[in-house]
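For this view, one protein chain was removed and the others were kept in their places.
Chain naming follows the written order as A, B and C, and within any one chain the residues start at number 1.
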Amino acid sequence: MKTIRVQYFALLREERGLAEETVATAAATAAELYDELRVRHGFTLPRERLRAAVNEEFAPWTAGLKEGDALVFLPPVAGG
Amino acid sequence: MKTIRVQYFALLREERGLAEETVATAAATAAELYDELRVRHGFTLPRERLRAAVNEEFAPWTAGLKEGDALVFLPPVAGG
Amino acid sequence: MFKISAEPIHLEALGRALHDVAAGACATFEGRVRIKNDGRTVQSLEYEAFAPLAEKEGARILEEAAARFGILKAVCVHRTGRLALGDLAVWVGVTSEHRGAAFDACRYIIDQTKLRVPIWKREHYADGTTVWVGVAGTPPV
Partner (left out) sequence: MFKISAEPIHLEALGRALHDVAAGACATFEGRVRIKNDGRTVQSLEYEAFAPLAEKEGARILEEAAARFGILKAVCVHRTGRLALGDLAVWVGVTSEHRGAAFDACRYIIDQTKLRVPIWKREHYADGTTVWVGVAGTPPV
């Protein structure tokens, strides 16, 4: 088990009901962690519509997770 | 003979040494008037590099001149 | 400089930061909250950003623009928080010697910002509904 800090933005933040949490997980990758949290919290966005960020940088879904990593799942962006 | 008001800008103004004059001319067209004034004042710009304006509107060189017309010979523009 | 700002954007200071005696051209872009979007009447907007990554990705966009177009300086500031109709949401300014590079780089920066920078927009409509733009089927709150 690892401890991962997860931040939520926009629709995910609203669906989770909070902006940040620390989770204990056995997930090996960013993808596994999202899939786990999606089931737990009922997120409506499929993983294909998101990107992952690890430690404030874009990362592939296959990125391995280490103890203490900071994860963000990025909904489709719409700046401007 | 007609009386024509001529305004000069930029290089033509400098070569003529004044910004405006009234000329009495037998020239039938804008082209004839420029050719006449070019000889008289030694303008360096050939007519092909200028455009003509009659009464504050662009006009073809073949435009006929009437008593009291206001002529401007426009050097190559360079705004901006 | 690419900045996420929770405060209103002050154009004058940004304009001064771009000045350069080598610059003959400055192209700017302002994105403002407009009253209609996709046929719906907008009352206000909310922007939210993942600021640290937004500023990193934004800085990369500015570097790309400098490398591609040979500009002198470029700035982009994007608001977060609640905005009313007419408020300034994003500002891009680019200086260059000649105008072609300034226009091309300015457009590149706003286009790439909208595509790549982690910023999200919630539109609130006159009919009381609200949507996270770009996320189909967002439920009303």
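As a working rule, a residue touches a chain if its C-beta (ideal position, glycine included) is under 8 Å from a C-beta of that chain, and two chains touch if they have at least 3 such contacts.
No experiment lies behind these values; they were computed from the predicted model shown.
The chain not displayed here makes contact, within the full complex, with B, C.
Considering the whole complex, the residue from C:G31, C:G58 or C:P118 that touches the absent chain is C:G31.
Think of the hidden chain as still there; on chain B it touches residues 7, 9-11, 13-14, 44-45, 49, 53, 56-58, 72, 74-80.
Against the chain not shown here, chain C presents residues 11-12, 15, 19, 21-37, 85-86, 97, 99, 102-103, 106-107, 110.
Going forward, only the chains that are shown with their structure count from here on.
Measuring from the averaged C-alpha position of chain A to that of chain C gives a distance of 25 Å. Distance between chain centres (mean CA atoms), chain B to chain C: 50 Å. In chain C, there is no position where the chain touches two or more neighbouring chains simultaneously.
Residues of chain A in contact with two or more other chains: none.
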